[in-house]
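A single protein chain has been omitted from the complex, and every remaining protein chain is retained in its original position.
Here is chain A:
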């Protein structure tokens, strides 16, 4: 039955799109948080993702710190723990480098510090990539889990069509959703989160309230780094990677963030999800080399029709 096979393929692509899309969504949220709070476009975001993948790799595979958790769940705990590790890296990067070209220091300058930020974050990207090459080596790595080669099978009840849900990806997707939910809760409900939003909304007024805007930016940069690193740890469970993996993903992140509307956190998640979706669906009828082309065709379409992004407001906030 020709159509049954087609249906099965489409359903499986949808399932893969949703699970991978959640992971993409998570990495986009990290980038979006940094842009949303600091107004800094971070070109090193892909390399923070790479750091997350290697953090998970060293914790789980190389040093085996998490070996006691077993090969099934150790990798996912490793991915989550990559968050705080890269959070600390982000904190240090901001404290010593990024803060010098951003925040109140440059808010009053003519270009709002964007040229400096471009150069500095690109520089950080190059240093992380090549530093990674020195420290981690060029050999492709992976965080292996037996779950990535087994699946839950869901009978659709339509003929013999069955959906195969790759266990590693489903768990990754769930971890990603939980991480986004936790971040959303932090920003919407806690005093820290509200202070971060106030600092983003009006840095001068925030200072009048007693909010240390530079510190708020540091927290935002570190949080954004950590969130993307968790996504990196999750990617590591189904893909082998090198220190240059960031280059592939930074493109996805930018597309996702712009799709969702710059500065909108949940928008970035939906944007990433959309990208994952389009990528997997396009795999049905396009050769793998053209998958990224498909992403950008859809991207251009949406941006042409809705320049503010799927979830952006039509007017730039003041």
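Note that in this section a residue touches a chain if its C-beta (ideal position, glycine included) is under 8 Å from a C-beta of that chain, and two chains touch if they have at least 3 such contacts; residues count from 1.
Basically, contacts and distances are computed from a predicted model.
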Listed names "NADH-quinone oxidoreductase subunit M", "Tyrosinase family protein", "Dihydroorotase" or "ABC transporter ATP-binding protein", with the criterion being the UniProt name of the chain not displayed: "ABC transporter ATP-binding protein"
Of A:156, A:202 or A:240, the residue in touch with the unshown chain: A:202
Residue among A:55, A:101 or A:213 touching the omitted chain: A:213
Chain A residues touching the omitted chain (full complex): 191, 194-195, 197-198, 200-202, 204-213, 215, 317-318
